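Notes follow once the structure below has been shown.
Only a single protein chain was left out; the remaining protein chains are all shown in position.
In order of appearance the chains are A and B, and numbering begins at 1 in each one.
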Amino acid sequence: MRKAPAPLRQITVWLNGNSIAVMEGAMASSAFLAAGIPCRISVDGEPRTALCGMGICFDCRATVDGVAHRRTCQTPCREGMRIETQR
Amino acid sequence: MTSFDVLILGAGIVGSACAMECARAGLRVGIVEPSVPGGAATAAGMGHLVVMDDSPAQMALSSYSRSVWQDLSSSLPDTVEYEQCGTIWVAADEDEMDEVHAKSSTYAQAGIASEVLSSSQLAKEEPNLRSGLAGGLLVHDDGVIYPPAAAGFFLGTALSQGAQLLRGRAAVALGQGSVTLEDGTQLSANQIVVATGSDLRLVPSLPLQKRKGHLVITDRYPGFVRHQLVELGYLKSAHKLTADSVAFNVQPRRTGQLLIGSSRQYGSDDPAVDASILSRMLERAQSYMPRLADLSSIRVWTGFRAATPDKLPLIGPISEDGVFVAVGFEGLGITNAPGAGHLVADHLLGRRSAIDPTPYLPSRVPILEPSHA
Partner (left out) sequence: MTRHAEVLIIGAGPAGLAAATAAANAGARVTLLDDNVGPGGQIWRGGTPCAASPQNSARETALREFRGSKASLLTGRRVADAPEPHVLRAFVEETGIVESFTWDRLILATGARERFLPFPGWTLPGVFGAGGLQALVKGGYSVEGKRVVVAGTGPLLLAVAVHLQQYGAKVITVAEQASLRALLPFAVKLSSHPGKLVQGARYRAALRGVPYRTGCWPVSAEGIDRLTAVRLSDGKKSWTEACDLLACGFHLVPNTELASLLGCKLVDDFVAVGPTQQTSIESIYCVGEPTGIAGVDAALIQGRIAGLAATNKTEEAKTLFKKRDREQAFGKRLDRAFALRAELRSLAQPDTIVCRCEDVRYSQLHSQQSWTDAKLQTRCGMGPCQGRVCGPAVQTLFGWRNSSIRPPLFPIPLSALVPATTPASNEITQLQETV
């Protein structure tokens, strides 16, 4: 007998300094994708977002809570998380 | 049988620099490279261009070669990543600050610009160093390059001046005017230059020893470190003749990646990463720069330096029959490559060198007769 799932909670994260609402547990990559903002700017200056979705390509990397090069497709959002586009 | 004026054995940064100078001087140059050009000691190295003051002869060669790098810099392609970021020799305590002052006047006498940094000035230049260091010496004109691309540029220049690359077979024997490759091919040349880096098999008579080193490269952290940072203890480490040692040595790449070293081990031929000395090396680095601990590290590798008993390279003839060497550069192969290239070409052509070549002559060390084909 399956338990009824807990009601989904919306939480606030900070995306490049702007507060946005996301579902709790959604990956940080989905915040960038929903907003149409790149996770990172590449060596030659191109905007990049996630590619592989499974944590191996590193194209989705961004600065999360001050730490650079975090794979956002593998990072669940938490209340108050600071997510920033990085170089 | 193919014939050259000079055959250079090894297309690493030293061999390629020799090839470039010889080809520019109009010699017919052949370069023998068993594997990937610039793929051995050259690829393993840090790419630090540094004037070393541990002896007058070292000072003369490294400052000469550094000035050749400066002259070359405007023609180097972007891939070489030439940056004149300077070196800071870091002093941990007052004893080391005394060394800083002594070093500063040694450099001044040799015409090398440097600036003594106080504790607060050091902290301002490099905020990620731990607090409480005594100060340092900033050598402005030292720099950083990416060695494989530099070797590639020297090699490409040589080839465009008519040099020929013979790739994929190692030289196994030298004789008077001839080199035998591993498949039996015989090449003839009036002169032969052995520039085989950490591969010592062709010159068993020379007093060369391998010293294994470790390096770590991080992901990009632009601005985290602005100069090449080396602890003064590095010199003690580099001078140890027998014991394993580590020293704090961090380099900013133009990409923003950091290269972290350094370690020295004797008596090891094994390229596998040694967890024990890697651990010591990284502990040492973190003790100077605690925030290194959190940086994302992409790769760890090892390399071998060829060292001589008096820490000076062997540049010049080893026989009467036209065999020369340019080997034994220890940790200064990258710095000294262009200077060595000039010195080798000078030897081959009987030209006067810009610096006195005597301290680097192989005849200064006891050697046996080289083996003949």
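In this text, contacts are C-beta pairs under 8 Å (C-beta built on N, C-alpha and C of every residue); 3 or more make two chains touch, one makes a residue touch a chain.
Note that the structure is predicted; figures quoted are calculated from it, not measured.
K.L.:
Tell me which residue among B:G135, B:G152 or B:G322 touches the hidden chain in the full complex.
P.N.:
Considering all chains, including the one not shown, the answer is B:G152.
K.L.:
With the missing chain put back, one of B:G39, B:P207 or B:P317 would touch it. Which one?
P.N.:
B:G39
K.L.:
In the complete complex, the non-displayed chain touches which residues of chain A?
P.N.:
Residue positions of chain A that touch the missing chain: 5-6, 8, 22-27, 29-30, 33-34, 36, 38, 42-44, 46-59, 61, 69, 73-74, 76-77.
K.L.:
What residue numbers in chain B mark contact with the hidden partner chain?
P.N.:
Chain B touches the missing chain through residues 35-39, 43, 79, 148-149, 152, 167, 216, 218-219, 233, 236-237, 239-240, 245-247, 260, 273, 275, 278-280, 282-287, 292-301.
Following the convention adopted for this analysis, only the chains that are shown with their structure count from here on.
K.L.:
Where the centres are mean C-alpha positions, what is the separation of chain A from chain B, in Å?
P.N.:
43
K.L.:
Which residues of chain B touch chain A in the complex?
P.N.:
219-222, 255-256, 294, 296
K.L.:
In their complex, what parts of chain A are in touch with chain B?
P.N.:
The touching residues are 43, 67-69, 87.
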